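A protein chain is absent from this complex, but the other protein chains hold their places.
Up next, chain A:
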Amino acid sequence: MAKQIEVSDLDAYYGSHKAIEGISMTIEPRSVTAFIGPSGCGKSTFLRTLNRMHEVIPGARVEGKVRLEDQDLYGASVDPVSVRRTIGMVFQRPNPFPTMSIFDNVAAGLKLNGRFSKSQLDGIVETSLKGANLWNEVKSRLNKPGAGLSGGQQQRLCIARAIAVQPQVLLMDEPCSALDPISTLAIEDLISELKQEFTIVIVTHNMQQAARVSDRTAFFNLAAQGQPGKLVEMDETSKIFTNPTQKATEDYITGRFG
């Protein structure tokens, strides 16, 4: 089910401000692609253009092409809602729905989109929670509020919620930045498992994390404050971290700036 994403010459704007410029890349299926770069370089913006979440912000727009296999995601006849159903997203801060129980949180995407029988839902919720390594911790209290879990559990709940709708791609926007090292480890293990089934793209500020979990890494940078962010280089993670072709990448990775 995992699909390849191909981006060509993509620009994204907030109003008249150009946030990213001229990005082209290929994201391989069944692998983890990490985006790294200094703050404000447009990694998150770029990630959000991949499932058309960017345009949710008033005034934001995108130019260029994003193709999922042979489909143009920004084609005139494409329903952005169906794009988001196909390409799921996990956010920086865990955001379970506060009015819903753990069960309802995981089932939210299904319940809000169509009719499923109770037994179907039970099955999907269990598989998703197991997929997110959360089942054993919550199976006895599925009807308790999702907001009552710890931060790390909430983030795994959000991952379970995202994979419950069975997307083909999973985008993660700094999913561990609000978590402690143990929860981070749990999520990283989970990412390595999930890549068997999904195409995963992860934005991270933590270079060790990018090195640990990703197969390919893209380095973004911006020439100066107020300039649009650009893709500097993208390659196998091992190559980026040991032998980058660009000077800027090497400087960033070795901690000389950013």
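Just so we're on the same page, a contact is a pair of C-beta atoms (placed from the backbone, for glycine too) under 8 Å apart; a residue touches a chain by one contact, two chains touch by 3 or more; residues count from 1.
Keep in mind that, in the parts below, contacts and distances are computed from a predicted model.
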| item | value |
| --- | --- |
| Undepicted complex member, UniProt protein name, chosen from "Phosphate transport system permease protein PstA", "NADH dehydrogenase", "Sulfur-oxidizing protein SoxY" or "Sarcosine oxidase subunit gamma" | "Phosphate transport system permease protein PstA" |
| Selected from A:Arg30, A:Arg67 or A:Arg85 as touching the chain missing from the view | A:Arg85 |
| Options A:Gly42, A:Gly109, A:Pro228 or A:Pro244, residue touching the unrepresented chain | A:Gly109 |
| Among A:Ala12, A:Val62, A:Ile124 or A:Cys158, the residue in touch with the chain that has been omitted | A:Cys158 |
| Options A:Asn51, A:Ser183 or A:Thr217, residue touching the unrepresented chain | A:Asn51 |
| Absent chain, residues of chain A that touch it | 51, 53, 56, 58, 81-86, 88-89, 91, 93, 95-101, 108-109, 112-113, 143-145, 147-148, 158, 161-162, 165 |
